[in-house]
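Right, one structure below, let's go through it.
All protein chains but one are shown in place.
Naming follows writing order (A and B), and every chain is counted from residue 1.
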Amino acid sequence: MALLQRVAETGRTPVGFVLNGQALTALAGDTVLTAVLTHTAQLRHSEFSGEPRAGFCMMGACQDCWITTESGQRLRACGTFIEEGMRLVTGEEGHE
Amino acid sequence: MMERLSADVAIIGGGIMGSSAALFLRRMGLSVVLLERDLCGSRSSGVNFGGVRRQGRPASQLPLSQRAQGLWAQLPQLIGIDGEYLRSGHLKIARSEADLAALESYRERTQDFGMDLQILSARALRERCPWLGRAAVGASLCPDDGQANPRLVSPAFALAARRLGADVREQTRIDEAAHDGTAFVLRSGNALEVRATHLLNCAGAWAGTIAAQFGDAVPMESGHPEMAVTEPLPVFLNFSLGVEGGGVYARQVARGNCVIGGGRGYALDDQRARAQRSGIAALMQQTVDLLPALRNAHIIRTWSGTEGYLPDRQPVLGPSANTPGLIHAFGFAGGGFQLGPAVGAVLADLVQSGRTATPIEAFSVSRFSESPRVATTGPVPSAVV
Partner (left out) sequence: MTAALQPVIVGAGPAGVRAAQTLVAHGVRPVVIDEAPRWGGQIYRQPPPGFTRSKRTLYGFEAGRAEALHSAMTNILDRVDYRPETLVWSAEGGRLDVLSHGRMGTLPYGQLIVATGATDRVLPFPGWTLPGVYTLGAAQVALKYQGCAIGARVVIAGTGPLLYLVAYQYAKAGARVVAVLDTASFKDKALAAPAMLRQPAVFAKGVYYLGWLRAHGVPVHQGVRLVRATGGAQVTAMRWRAGAAEHEVACDAVAFGYALRSETQLADLLGCRFSYNALQRAALPERDGAGRSSVPGVYLAGDGAGIMGADAAEWAGERAALALLADAGKAVDAARAAELEAKLARTAAFRVGLERAFPFPQDWAASAPDELVICRCEEITAGQLRQCVQDTGAREMNRLKALTRVGMGRCQGRTCGVAAAEILAHACAAAPDAVGRLRGQAPIKPLPFAAMARANGEAA
């Protein structure tokens, strides 16, 4: 279930990306965090407890919103804009 | 109102050397006052790389190192915690044929010390360590060397000593140290005076001042090895890693962070040090070459500490050359962590009986009080590095 709810600015250019192998759509100007959390409820899972995480401060301070790409790159979801064709993974419960 | 204490042994310095000495002395039933300027284990002993390693040490250190290895095996019995000590093995990488020859020669020279070194060919290395970068042409593995968490281990020695009855005084800087003909007399401001029959100088990078006060001047310099750590990563590095020729070392803790070290930081003041940018850049570059899996990782924290270095990179361990009752243990040149428990045991031996079964002649402070060479016009002999 999506966490974030769009309440404004919905007239933007669609941007296609892939999350956990599934093709999804975001809007140009979305951060990766927005792109992902308007579709689902986690960005990653904790390395230790395996519990889901979906960011916390949205301003680049808390370092909670790291997300991994399919090629293994790590990026901060709140500080990176979604780009066409990005391939992201949120990991499985209990794994990063 | 000055507090006055009296004990068999006073120890200056609450790092792993002083704290383990305090512990062993208490086990022998001797009374101990341990004086630490800050918090026990807050300096080098608490911020070093965490390697618990025999391989690579000069032969003169190996008996001491072997004794330490035996004590590390009993760490929980000594200090009540496991300190994250793991015999993960220490893998020393050769990046050239000459390096590999040096590793093979070391293995041959040190066969009697029970390290069970195994030389790995390039092919064996690829199979066992697929995470290793292309630069490795071979390696030497010491299967029972390992790693531990210095932040936990070093303070725990002091705590264990305290629990056995050592009087441990933190935030207590020694302003005056002298011998009044009967006993050593140490003063901390106007608050504390300690009298003791024996004095152990375990003051780390700052021990040279105390040594000089008692006639044992040594040419010690401070150095600041740099460290950095990554975020938690999937576990891939199953050995503690070093390279022949030095320069970079790495290990991965159970929680997944990779600790890397190498290069030189700088002193902020006489007590604190910090990693420096040129060193960090070089360290990151070298490490990602060695461990390509780190290319997507991040450094989340850097630090440094203050180590004491003597010109021959060997410590001073043993009785004062000038002042009876004073025993030194300092100048471990960044390699003291693994030796720590044995150094404490040796110090306790020396206090108790004046002797120790562990050979320590190579570490005598007297080697610095030899008569000076006659000046020549020839090239100055370079210090052994």
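Observations, loosely collected:
Quick note on the criterion: contacts are C-beta pairs under 8 Å (C-beta built on N, C-alpha and C of every residue); 3 or more make two chains touch, one makes a residue touch a chain.
Quick caveat, the model's predicted, so the values are computed rather than measured.
Along chain B, the points of touch with the absent chain fall at residues 39, 42, 46, 151-152, 155, 159, 231, 268, 274-277, 280-281, 284-285, 287-288, 292, 294-303. Touching the omitted chain from chain A are residues 1, 3-13, 28-31, 34, 38, 41-42, 46, 48-49, 51-64, 66, 72-74, 78, 81.
Here, only the chains that are shown with their structure count from here on.
Those residues of chain A lying in contact with chain B across their complex are 47-48, 66, 72-74, 96.
Within the complex formed with chain A, the residues of chain B that make contact are 231-232, 234, 255-256, 296-298.
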